[in-house]
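My questions will all concern the structure given below.
A single protein chain has been removed from this complex, and every other one stays in its place.
The letters A and B name the chains in turn, as written, and every chain counts its residues from 1.
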Amino acid sequence: MLELVIFSTLNGVLYGMLLFLLASGLTLIFSMMGVLNFAHASFYMLGAYFGFQLSQWLNFWTALIVAPVLVGLIGAGVERWGLRTVHKWGHVAELLFTFGLAFVIEELVQMVWGKLPVDYRVPPLLDFPAFELFGTTYPAFRMFMLLISVAIFLVLLMVLTRSRIGLIIQAALSHPNMVAMLGHNVPKVFMLVFGCGCGLAAIAGVIAGPALVTQPSMAHVLGPILFVVVVFGGLGSLPGAFIASLLIGLIQTFAIAINYSLGDALASLGMARPLQGVLSDLWQVTVAQIGPVVPYLMLVLILVFRPTGLMGTRES
Amino acid sequence: MPTRRYGTGLAVAALAAGLGLAAPAMAQVKIAFIDPLSGAMAPIGEHGVKHFQYMIDKINAKGGVNGQKMELITFDNKLSPQETVIAAQKAIDAGARILTLGNGSGAAAAMIDFVNKHNDRNPGKEVVYLNYAAVDPAFTNDKCSYWHFRWDAHSDIKMQALTSYMKGKPGIKKVYLINQDYSFGHAVRKAANEMVKAKRPDVQIVGDELHPLAKITDFAPYVAKIKASGADSVITGNWGSDIALLLKAAADANLQVDWYTYYAGGAGGPTAIKQTGLKDRVFQITEGHANVNTPENHAWEQDFRKKSAGQGWWYPRVRNEMEMLAKAMNEAKSNNPKVFAEKLRGMKYKLIYGTEAYMRAEDHQFFQDMYISNLTPLAGDMKFDEENTGWGWRTAAKIPMGNTDVPTTCKMAKPS
Partner (left out) sequence: MAITTMTKPASLPLDLAKRYGIWILAAAVMIVLPKIFTSGAALTTMCLMGIMIVFSLSYNMLLGQTGMLSFGHAVYYGLGGFLAVHAMNTIAADRLPIPLPLLPLAGGAMGLLFGIIFGAVSTRRAGTVFAMISLGLGELIASLSLILRGFFGGEEGITANRTKMLTLFGVRFGPQIEVYYLIAAWCFVCIIAMFAFTRTPLGRMCNAVRENPERAEFVGYSTQMVRFIAFCIAGFFAGIAGGLAAINFELMNAVNISGAQSGVVLLMAYIGGVGHFFGPIMGAVLVTLLQVMLSDITGAWMLYFGLIFIMMVMFAPGGMAGLIMLHLPLWQRGTLLRVLPHYAVMAVPCAMGLAGLVLLIEAAHHQLVKAASDGPAMKLAGFAFASNAAPPWIVAAALLGAGLWLGRRWAPRLTAAFAEAAR
């Protein structure tokens, strides 16, 4: 049991950090520009594929640097020549633009790299078990992923709180109009933030690609959950997104570890489980099956009772 | 109606058009292939197209059926039941009366339902559904239909074969079940629970997991659970990315168990197994594979691989389906499903592996020997590898047809 707890915690934190890498960019984009970027997970996928291709041509370490830069440039380009045009038509138009973009990116990825998962491997340098506990090994690469994401979190925090551009971004988060009035080039800041956000997603892609599977549907799977993280954490709040990521990572991982159904709970209270009716399935469902539903339940509940999210200060 | 034609199909069509100028135009027997041709499952659908095109070329080379050539028309159902219904309608519009579909029990169930209603409402225009891969047992039990024939062994038959094999393996003590949370996964889980208990009462089922279909990105938590349970074997019906990711997570955590799978051989599977180094530990249960040792099989495999850029002949059942179809049509001297379906029922057929198989008349389920094989580096008389990995399937056991004879609850209503 102890091993299950330890490994579930590790896996949960890792998944949470991965979510955070994606959500950190999205939360900045969403809170500053109001853009519900449905293509954000697609940039994560692009990162994974670029990482794969570059590590084939060169090596993983170069890919880790170059792929996010490339994806960041693409992201900045999308903002400059796509979103900025659409911006004047309102948020729904921007959202639909990213909707279409997600389609296009997925199909292009399928055309170039095929529909099957690609053979993206862990670099040999990190291809060994980091430690062994109760006979289960934990791969070094996962420790590396954890390290990278924590490092990025720290860097991001430093940049946002200590640097000048960070301060402008923070100001733009809460008072976008005021920042523009002060004479800052808000479109340029937007482009920078969008590019960097995409770059961050791409870093997540490059390091998640070998550990998970690099395939065209990888964007789909993560898409909606990112919005949960961003909104749950609260608009404009990086710490909020951080907490929400970890929370959702841990909840989803631990839910899997628990084999317990509502019916079991009733049985332990000495009540018979209802077997009739359309809802009878509800009693058979285990916590593990409910796991994927929990984040959405959390989203609805927090928005109903605290529309600003966990640590946010504004609603939209 | 514009339809997609594939490669050789195009060439054949062009050739046929050329010949058509010289000879009087010949009516074509249209076979409609409906499967996912876009999205995540597209590789499986597209490789299916190649199988059918290969078979149709072969049948046409021998003179076709009843003096007419066969033609393949393909439709993308995007794996959705409702798109399947639309695609079937389009196929019938295009003149097809033979429909074939494999992937997805949801789509297959919709197809059976559609064909039943269509034939009921359009007497004289009956169509028939030939199922080459949807393995929900219900299709030849509770939902059985006169207009549906299945060439793949359904999941209970496969489990019967698998548990027969496990019976002779005293090393198996603790089994863990992990399946996808939908009808097929449920069927596998139910059959495994019943049959393992019946055949090996001493074996303990230490886990019975269901996970969401095609939504899990990281199986590490599940693997941690398998590890904690102390299982020595895992039974899974997972396919697609769910099997590849599961095996990958297991290799990462150094999980030492035997894997008894239905679809480890699917697109991307062998690559994942090779990548994770699970030599000799991943078993699959199929109706045949590339390295079954008969000269006919080797010749067939060689010829097909030459024509499909090295990809293997995944579906021996497509060969069975199309050869039996042609035979039934020729014997009935008719291309009308209502007439030749009668010939298909109970038809006996000699497999390329030399043994006999048959289409059971009571439920339209095909029965044949089953093969349990594991993926291992090429050695000895193994000739073919998978996905250029250098690893191929090696027969671990052949389960004779008699051992997989599961009863059916089908009460087939014969059309008047």
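Rule of thumb we're sticking to: a contact is a pair of C-beta atoms (placed from the backbone, for glycine too) under 8 Å apart; a residue touches a chain by one contact, two chains touch by 3 or more.
Being a predicted model, the structure only gives us computed values, none of them experimental.
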{"item": "Of A:F20, A:F43, A:F190 or A:F227, the residue in touch with the unshown chain", "value": "A:F227"}
{"item": "Residue ranges of chain A at the interface with the undisplayed chain", "value": "34, 36, 82, 85-86, 89-93, 95-97, 99-104, 106-108, 110-112, 114, 224, 227-228, 231, 235, 277-282, 285, 289-290, 292-293, 296-297, 299-300, 303-304, 307, 315-316"}
{"item": "Where the unshown chain meets chain B, residue by residue", "value": "1-4, 6-8, 10-11, 37-39, 50, 75-76, 78, 80-82, 85-86, 89-90, 92-93, 104-106, 109-110, 113, 117, 120-121, 136, 181-183, 186, 212-213, 308-309, 311"}
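Just so we're on the same page, only the chains that are shown with their structure count from here on.
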{"item": "Centroid distance [mean C-alpha coordinates] between chain B and chain A, Å", "value": "36"}
{"item": "Residue ranges of chain B touching chain A (in the complex, touch as defined)", "value": "39-40, 42-43, 181, 209-212, 214-218, 220-222, 224-225, 227-228, 241, 244-245, 248, 252-255, 267-268, 271-272, 275"}
{"item": "Partner chain B, residues of chain A touching it in the complex", "value": "1, 3-4, 7-8, 11-12, 15, 110, 114-117, 119, 121, 129, 132, 135-139, 142, 208, 211-213, 215-218, 221-222, 252-253, 256-257, 286, 288-289, 292"}
